[in-house]
Every structure is written in structure tokens, then in C-alpha cells.
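Here is the structure we will look at.
Just one protein chain is left out here, and the rest sit where they should.
Let's turn to chain A:
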């Protein structure tokens, strides 16, 4: 399925359990350079756990994760960040007392070796402008609206010069205009060649942006393939999309 050499992330038989609870079981998945992979599934399916496992927040109980040809199964979070794995959080995690600028500067400063505070702040301005927060650069993160904080998360993740970017529900809690704006940003990033894995509940966005979709249910990967196939997959319809969605979709052709 995936051409070797182009593969950037590979999970083989990754499991993670929290004492009795099996949050991920035997997940095997690979992501190629330049892909935009949508990770969907019902609440509690293990989507965020999967991202946490890859980033070293909750290391895999068994299985192997390789990134860029390197075994990162037991890596520390800060090390994965320096390797070029960056993410946004579903529940935004700003440095609340810092200005928006310093939030992004922190990401540039600590992820790039040898970066100085001054050059990190300069880099931060570019990323803030990209997500459209340049006017709020000196405002403290605590005073930003949710939509702005989501974009701040994105700017922070970009300041880390990611090779692989995880977007964990960047659109949750946003109104439709804001969603449209965020989707445009994601398109732009994909066009720039950044590999993206996004967790998303809005199917409209997933189908609009993703080149491939992986579906998690009860910690198991139940489907993985092209978007048009996935939305017709009976297992996915059963577990997540629902009959109504499938019928509506079929009616639309």
C-alpha cells in the first residue's frame, strides 16, 4: 500500500492499556510524506490516546512506533518534539500569562537547538501572521477567544518546524465561519508539503481536506483507506457515521 522510503510514520501492532482498560489494541498504521490523514471514530475510541502514544506522552504498552526510520516507541515527549513531531491540543494548552508572541516564541525556542530568545521571537511573528493573529501578538493568551487560542495552538505547532503535524480537533467549538478559516489554513499547510494527521468530527472538513481516512473504534483500527470508500464501509457506518449519514450520502450520489 505505502511505498517504502516515502513512509514517515509507522506503527506496528501498537497497544496501550491503562491498567484494565485497553485504550488501543494492535493498531498498525503507516503515514506517508505529504499525506493528510483523517483520524475519525466515536468518542473514547482512542484517537487522542493514539496521538499521545506516538508523541511519548503515554508510551505504548507493546508494539513499535517508527518515525523517519527511527524507533521512537520509548521516546520522551520533549525529544519527539525536537524530532519534528508536533501537535495541537484538543483542549488548548496556552502559556496563559505569556503574550501570544511569547507563546509561539517558546515553541520555536525549545524545539530548535541553538535558537536564541530574540530569533525565536522573530520567527514567532511570521507564524502569528500566518494564522492571522499578528494584531494580537502582545495580548496575553488568557484574553484571546477560543477560536484565536486554537489558531495560537496551530502557530505554536508550526513554530516547531514539524515534519509531521497532529491536529487534535482544531475545529471543535468553532462557528462555521471560523471552521472555514481553519480549513483554509490546513489546506495551505498541506500545500506546503507538511504531513498532517488530523482528528476531526466534522465530516465535511475531513472529506474536504483528507487524502486518506483511518477509523478507530474501541481502540481498534477498523478501516483505513480512501475517503470515498470509507464513508461507504458498513463497519464505519455502523460504528460511527450512522445509517442516516450513509443514506443522505447515497442520495447525494
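Here, contacts are C-beta pairs under 8 Å (C-beta built on N, C-alpha and C of every residue); 3 or more make two chains touch, one makes a residue touch a chain; residues count from 1.
What we mean here is this: contacts and distances are computed from a predicted model.
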The complex's invisible chain, by UniProt name, from "histidine kinase", "MoaD/ThiS family protein", "ABC transporter permease" or "Protein-export membrane protein SecF": "ABC transporter permease"
Contact residue for the chain not shown (choose from A:77, A:139, A:208 or A:249): A:77
Which residue of A:32, A:53 or A:111 touches the chain not shown here: A:111
Given A:147, A:160, A:179 or A:194, the one touching the chain that is not displayed: A:160
Contact residue for the chain not shown (choose from A:71, A:97 or A:192): A:97
Interface with the unshown chain - residue positions in chain A: 55, 57, 76-79, 81-82, 86-87, 89, 93-98, 102, 106-107, 109-112, 116-117, 156, 160
